[in-house]
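Worksheet for the structure shown next.
Omission of a single protein chain aside, the complex is shown with its protein chains in their original locations.
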Amino acid sequence: MTAHHDAVVVGAGIVGAACAEALSRSGMSVLVLDASFAGSGTTAAGMGHLVVMDDSPAQLALTAYSGRLWAALAPELPRNVEHEACGTLWVAEDDEQLEAVRAKQSVYADSGVATEILSPAQLAEAEPHLRPGLAGALLVRGDAVIYPPNGARALLQRAITNGASVREGVRVNAIGAREVIAGNERISCDCVINAAGALAPELTPGIPIVPRKGHLVITDRYPGFCRHQLVELGYLTSAHTMTTESVAFNVQPRATGQMLIGSSRELVGWDGSINRSIVRRMLDRALDFMPGLALASAIRTWTGFRPTTPDKLPLIGSWDEMPGLWIAAGHEGLGITTSVGTGQLLADLITGRAPAIDPAPFAPSRVLAGVGEH
Amino acid sequence: MMAPLAGTDATLIVADVAVIGAGPAGIAAATRAAESGLRVVVLDRGLETGGQIWRHMSGGPVPRMAQRWIAQLSRSGAQVIHGTSVVDVQHEDAEFEILADSSGSALRVRAGRIILATGARELFIPFDGWTLPGVMGIGGAQALLKSGASFAGKRVIVAGSGPLMLPVAASLANSGAKLILVAEQARRSAVMRFAAGLWRAPALVVQAARYRARFLSTSYSTGTWVTAAHGADRLESVTVTNGRRTWREAVDVLCTGYGLVPNIELARLLGCDTRDAVIVVDAQQRTTVANVLAVGEATGIGGEPLSLIEGEIAGSVVSPRARISDALLRKRAALEIAARRMLDAFALRQELRSLPTGGTIVCRCEDVSYGAVKDAVCARQAKLYTRVGMGPCQGRTCMPGLDFLLAWQPDTVRPPIEPALVSVLSSELADDAAASILFNSSVGEAYQ
Partner (left out) sequence: MAINGAAAELNIVVDDQRIRVAAGTTVAAALFNLGTAAFRTSVSGEPRGPVCGMGVCFECRVTIDSRPHQRACLIAVADGMHIRTATEA
């Protein structure tokens, strides 16, 4: 007979880890289960960009909130989390995009996110390896970068310090009413949190989450070649539109001096193989913005699966079809950023505290009500 | 820091057979295939034909056997392209498309068949101080010597395992190095049994005796190994043990290595089955993937004579009127027995499993210590949590040693299998590139 827990978190990716951290901090007894090991799924493949994004007002609220939580956490993170406050530069190619940059600035300002607009000359000085002739950029200084697997482990470690226990290599077969079945073990609890990411639908049928594949390329070390996370303004379109495939310029400087080159999005099920033509398109896009990358040595490529919902917003809240079941999944490409906001929001909902942001847009019931692509 | 490339178009070569690696196995395979009239292209990372074993002294004479084969290869019409690392390969319809970084430019090779002759690298087992400049591979020292390095007057210890130690010790002694000790970890009885079995291959006896004669004044100690290297900014001394006695020796250079590790990454990328870290082949040198053959050390460590025969067999198998002589097959069988005896004789002793301490750096690219990785549940977890094996060598240096120490299973293989310029990975064939380089054309010859 396994001991009773206040909460069992299924999945030790960064979202599950953040939920465990927040729940255990609220005084609950928490057990985390993972079929493999902490941070080994989508978390392992992520870029680790802590970014405020404004695809929708709800996304802006959650990312801005999470950004503040990460900033507060940053001084306490172990070194191997590689937290770097490098900021983001949203790069505008022409005057039309620069207009969009201005609009973005005012939307961010409304959410209390400070930004600066860089002129072409300021942009060239900030990032000398960007191609000349760009129209400018929006600098979001508060954005940062972490190394995601160790970010998840750091959050789990904090949960353990709060009294939580973590069991890795334990595959959950089913989630029942106030219980979890793993092999021939039945673990009883007051609430279950399905934080299994793109695999969440396997345990909770009816959750509309699909895997959305992405590719990344990492280079050898070229310290100083790139100083901010660089993202083209068109990235939002690439992330939002559910086309079969898209690429966008997205380059990240790592603490090591390496550069991560992204990004791609494909709907191809669970095929994790490297798609050479997508890699070529992605690199071409990067070379278009940073021609000097041509002579950088690429040492590795990999793929991962973003857990994607129809409206690109995560599912955070109770799942009314099953008593005691809560969902924290479907974070698409923003799970590293929004993990901490998700954990806090969920803990507030479970313990009946007033959340800092409106939970309604994330309520899982919206997908049951048939909210589709907008 | 970097200037953009003028263009990112790839060069295209269309061939019947692509041979990867220009060591003895690849040379023999390419020669026999090209002699039958096939268009054969050989891609090799090195600067000269011959691979590691036939690498000759810079400006010095080429070994006679190598001379004979290299001459045959050049008469055969096969095209050898040096300075070329294969980074990816794809299979479409009945054709393979190889992507290579050829001296910084993108090269794509289309071929109906591939012969893998990717050779082997050295097995390193990490120990304290092995990262100091002056500690190098046994084959590494040989390569350095042959590429123009002078070891004259340097105090050298060769310590590790396997038959490679003898010729390297001999050439170092010959070049004026002060050879202090040759330490073989295997037990004397095992080495003697192996040596006694050499009568089956008389050429090897003569060769071994000749090597030994070159450093007769130096002690060849069996059951002896190095446990640590010491020095401030470069190697100054090593700790040696024979299990009963432990002592220090002052040295400038330590050559170390515990045998060879087959290079199977490209085979794994192609989907070929491997067993015990060796490419699985049938009697015709065919892998489990159609139209992919493999020869030489990558199919099992067996030495130059076996590599040549396997190469000849594979080259004949892909030829239009394949005919393999029974004599070749008999020779291969005999040499395979000898190879197995060799691997048994130089089996690694258990004590080597405790060579690294918690603080020993295992991953040289990322400076990850043994203590940081030894409790990981698998290679992938260790890589994700500590970056072990995630540097530019892609784990080729540390992972085989860690597999030996911790019984890890190798992680997945993805392109690029070697670091490649972004311009190479992003390269595409120009619209008019179709077969822009044909055999026997002046453009093709430009590569020779």
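For clarity, chains are labelled A and B in written order, and residue numbers in each chain start from 1.
Following the convention adopted for this analysis, contacts are C-beta pairs under 8 Å (C-beta built on N, C-alpha and C of every residue); 3 or more make two chains touch, one makes a residue touch a chain.
For clarity, every value in this text was computed on a predicted model and none was experimentally measured.
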With the full complex in mind, choose from B:148, B:176 or B:371 the residue touching the hidden chain. B:148
Which residue of B:135, B:345 or B:424 touches the chain not shown here: B:135
Missing-chain contact, candidates B:36, B:52 or B:381, resolves to B:52
Name every residue on chain B in touch with the hidden partner chain. 1-2, 45-47, 52, 58-60, 83, 85, 121-122, 124, 131-137, 139-144, 147-150, 233-234, 361, 364-367, 391-393, 396-397
May I ask you to list the residues on chain A that touch the chain which is not drawn? 220-223, 256-257, 295, 297
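The rule is short, and it goes like this: only the chains that are shown with their structure count from here on.
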Residue ranges of chain A touching chain B (in the complex, touch as defined): 37, 39-40, 44, 80, 129, 149-150, 153, 168-169, 217, 219-220, 222, 225, 261, 274, 276, 279-280, 283-284, 286-287, 291-302
Which residues of chain B touch chain A in their complex? 1-5, 8, 88, 90, 377, 380-381, 384-385, 390-392, 394, 414-416, 419-423, 425-428
